[in-house]
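Only one protein chain is missing; all other protein chains are in place.
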Amino acid sequence: MSKPKVAFYWNASCGGCEEAVVDLAEDILTVVEAVDIAFWPVALDFKRSDVEAMADGEIAVSFINGAIRTSEQAEMVTMLRRKSQLVVAFGSCAHIGGIPGLANVSDKAGIFDRVYKTESTDNPSGTFPQTKTDIAEGTLTLPEFCDTVNTLDQVIDVDYYLPGCAPPPDLIMGAVAAILEGKLPPKGTVLSPNKSLCSECSRQESKPDKIPIEKLARVTEISPSTDKCFLEQGLICMGPATRTGCGERCINANMPCRGCFGPTDEVLDQGAAFIGALASNFDADTPEAADAITEKLIDPIGIFYMYGLPSSILKRVQRKKEGGE
Amino acid sequence: MSDFEPKIVAFLCNYCSYEGADRAGSARMESPANVRVIRTMCSGRIEPEMVLESFSKGADGVMILGCHPGDCHFKEGNYKTLRRYSLLVKTLDEFGIEPDRIALDWVSASEAKKYTEITAAMTERVRKLGPFVLDSGSCKGETK
Amino acid sequence: MANRITIDPITRLEGHGKIEIFLNDDGNVQNAFLQIPELRGFEKFAEGRLVEEMPRITPKICGVCPTAHHMASGKAVDAVYGVDPPPAAKKIRELINSAFMTEDHALHFFFLGGPDFIVGPDAPKGERNILGVLGKVGLEIGKQVISIRKRLRNITSTLGGRVIHPVCNIPGGVSRGPTAEERDEILKTGRDAVDFAQFALQAFADIVLANDAYVQLIVGEIYQNNTYYMGLVDKSNKVNLYDGAVRVVDPEGREFAKFTPPEYLEHIAEHVEPWSYIKFPFLKKVGWKGFVDGPESGVYRVAPLARLNVADGMATPLAQAEYERMFEVLGGKPSHHTLAWHWARLIELLYAAERLVELASDDEILSDNIRTIPSGIVGEGVGIVEAPRGTLIHHYKTDRDGRVEKCNLIVATIGNSAAMCMAVEKAARKLIKNGQASDGILNMVEMAFRAFDPCMACATHSITNAPLVDVLLRAPDGREVMRLSRDDDGKVVRETR
Partner (left out) sequence: MDKRIGVFFCRCSNLISDRLDEERVLAKARQIDGVVHVASHNLLCSPEGKKFLAEEIKEHSLDAVVVAACSPKLHEKTFMTILEETGVNPFMLQMANIREQCVWITPDKAEATEKATAYILAAINRVGRHESLETKAIECNPDILVVGSGVAGIEAAKNFSMAGRKVYLVEKEPCIGGVVARIEEVYPSMECAPCMIAPMQQEILQDPNVEVLTYSEIEEVKGFLGNFNVKILKKPKSIDEINCLGCGECYPVCPVEVKNKFDGGLANRHAIYVPYAGALPNIPVIDRDICLRFDGQDCSKCADACPMAAVVFSQESETIEVNVGGIVIATGGETYDISKVEELNFGKIPGIYNTIQMERLIASNGPTEGEIVMENGDAPKKIAIIHCAGSRNAKHLPYCSGICCLNNMKLVRNIKHAIPDAELHLYYRDFCLPGKAGQAFADETLKKAIAHRYCGKIKTSDSDGKIAIHANDTSDKFDMVVLTPGIVPSADGKKIAELFDLELDDYGFFKEDHNLLNISSSSMEGIQIAGAAQAPKGIDEAIAQAAGTAGKLLAKLVPGRLLEIETKVTVIDEELCGGCKMCISLCPYSAIDFDLEEKISRVNEVLCKGCGTCAAACPSGAAVAKHFTKEQVYAEIEEVTL
């Protein structure tokens, strides 16, 4: 019998998810033997037409990474959805928006206005890229750039999620194995334990039961202790509001969590959940005292929603005009 | 937009504020119909997420009312609310939601009058701000 | 309205790349465009963030060279806080950077660029990949490649937390240093990497330099552009990938400029075209003259050969010897031969490995003093490193709280964007005559791209074969008149529609 067809595709991403696949090293050979990689632009002769030619559902599973930033990406994943039996949102960007999702603090106009007018940009005429450019020889086209970054499941139906920036090898192999063996969890499952990072954190044992937060600290002010809970040190660590399974890579490097695995199933909004947990423990019983501690949190969106802005309840910074797009 | 009628979600704690609102009714006082009450046992139960959810579902403003500090039926639940409020408002502000769209106040069981006053004041405040329509974006190219 | 050839898409450079080639009425190339239809807007959404978070945010620009971004960002943040990391911290950072360079270059040679030479440009596509390389050099070597890469990447995972997007750089230092055991392992890996680099160079000599056809290809005219070059050099003008001053040489090889990071704006500007999301950097003092080379055009090139062109030599002995040998063969400095990028890359591979050993042997990296805590804030800083794909510049301005107000990034991979357009156009002009695209165009274009190692190399780090280009010839009405592509044996297929 023929091997199941597998597709890999990327959208607004960095290539790190592909690196993660390559980092499977020897393991990838076993994968390659087990499946027929039908489509992998980074790797194979890219023929969109070939995918278009495929029958619906011909692809067993598509691993799609990256957030949705352009119209082209939206069209492409819509087609892939049609051609695939399963779609796996691969990595933080596809799962919850990822770092590119931070762009939802701004929009197309804001981004163009900055990127094409930076100190180093020589652009007196204020030229911006256009979806259509007429030149002497004809017309050049570019895909449309969206105002808002979307997660994959905000554009198409997603079956499973592989979280992480980038997803760790063991989770990837676990997912691939599950698919090959047909041992699939319920649709919509995030393929990583549904518990917070603290459950695996080496610093949990030493964490005191009660940590009244008198003041918050920044890594610019202190050198993090290598064995104390970061919150105990006043440093923001998103661990409590973040799903585990990452292997505590950042913690092991003595850096606090920034939430790339997204929240657990029961939580709609990772940032709000963290605010609830953190601020409830402020050592403050007056508005003034609470404000004093809050003051230190200069960039709540950048810290609490560093990876999850597009998947948050509000999804993006609200623009000062009535209505959305 | 003079004909704009704001929708305001008001979370009331069971033992003080909800009682206060009841008494306002018993005394046939007046409070704007714009304010829609949701009862929780303690203001301490109200999650930041619930406030965000209210806005995303169509609220133009959100009120959190609890017992006066020190009078909490659950000893100190309202202190936890107070602590979270500061950071919540700051975050909403960063998200582009005006601090005037959210309010935290203390209403005791006997403060029926205060309840009617602050609900009226809040309604006017939000009416001035105009409607809040969630700008959730899409994947279309054009910018507003 | 001219005929048009669309090559869509080529492999991506942070997104897809697309080439449009327009023919004039004689069917000869009139104009060619490299389009990059991808943008994420880091410069914008960096605004408002805490600057100390930038080393965690900016690596996401590129998952192939996140370490380079992490380093450039870390240095820029140090500058913002006006703090100088302790020697140990600097060495640990450069050590990570060296491990990364070694791993990245090695991979490129064997997984991407290598196949063209080792297996041969016209070999069936099924063989033009790492497996083909294995067939040629032996499975053992192949396993070595995989294992040395793994071990080198482990160095970054250990010290940086994550190999894809490390997190260890904090203002004034690093979050942790190596333990004695870790150091020993790193040293071992470094030594093996040096052997490996020498083996790679030997392989290159045996397979490529010994084959006159290849050599002719390298020094041939198609893959030549007489441009300026840019790269970091140390105090004695030797190649340095982590720190130093930026040096620019003109097409004659004469020093044109030498500047410190904060001065970059006086020297570099970026040109905008409405038909691409990517910007085209050029030398401000020469000016933008379009997609042309020569001393009158501000177009410059970056990355391995460029770095070797701007430097007076290599800072490590083995690499220095190879450096001299290369320019001897290429007929002196500077070399404008695009395909020599591969060779230069191997020499840098050796240098990075040697540097890795130097740093790992230095007991200072075991010091507890890996952090200088900032005492104030300057509010502005520039950090520059050499990424595998060229000079990488991060520039932040902040308020008194260290919140980013302005962020400017000149990413390595776009350093060659103008040059790549030119390479494409040149290959096209050479190979498309009277509306007829010769079969050679496919591989020629492919090779032009792969030479620039492309974070197009995001694409190329795969064990299957390198990306293939389609060529479509379109009639004015946009109808496809001809399509050129490869079949599974690598033979060119011509379909006339």
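Every chain is named by a letter (A, B and C) in the order it is written, and numbering of its residues begins at 1.
In this text, contacts are C-beta pairs under 8 Å (C-beta built on N, C-alpha and C of every residue); 3 or more make two chains touch, one makes a residue touch a chain.
As the structure is a prediction and not an experimental result, all values here were calculated from the model.
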Note: the excluded chain touches shown chains A, B
In the complete assembly, which of A:A241, A:C260, A:A284 or A:L297 touches the absent chain?
A:A241
Contact partner of the left-out chain, one of A:V115, A:L197 or A:L314
A:L197
What residues on chain B make contact with the chain left out of this view?
7, 9, 18-19, 21-26, 28-31, 33, 36-42, 44-47, 49-50, 53-54, 57-59, 73-77, 80, 84, 116
In the full complex, chain A touches the hidden chain through residues 194-199, 204, 207-212, 239-241, 244, 263-268, 273-274, 276-278, 280-281
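By our rule, only the chains that are shown with their structure count from here on.
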Centre-most chain by CA centroid is A
Please report how many Å separate the Cα centroid of chain A from that of chain B, as a whole number.
32
Hunt down the residues of chain A that sit against at least two other chains at once, touch-wise.
70, 104, 145, 299, 301
Overlap residues in chain C, where contacts from two or more other chains coincide
none
Under the stated contact criterion, what part of chain A meets chain B in this complex?
68, 70-71, 73-74, 104, 107-109, 131, 144-150, 155, 267-269, 271-273, 275-276, 278-282, 284-287, 290-291, 293-294, 297, 299-301, 304, 312-325
Of chain C, residues touching chain A in the complex
1-2, 4, 9, 11-12, 14, 16, 20, 22, 30-31, 33, 35, 37-41, 43-45, 47-50, 52-53, 56-57, 59-64, 66, 81, 125, 146, 149-150, 153, 157, 159-168, 170-171, 173, 175-176, 264-265, 268-277, 279, 281-282, 284, 288, 371, 373-374, 395, 401-403, 406, 408, 410, 455, 458-465, 467-468, 470, 485-486
Taking the touch rule as given, give the residues of chain B at its contact with chain A in the complex, in rising order.
47-49, 51-53, 55-56, 69, 79-80, 82-88, 90-91, 94-97, 130-144
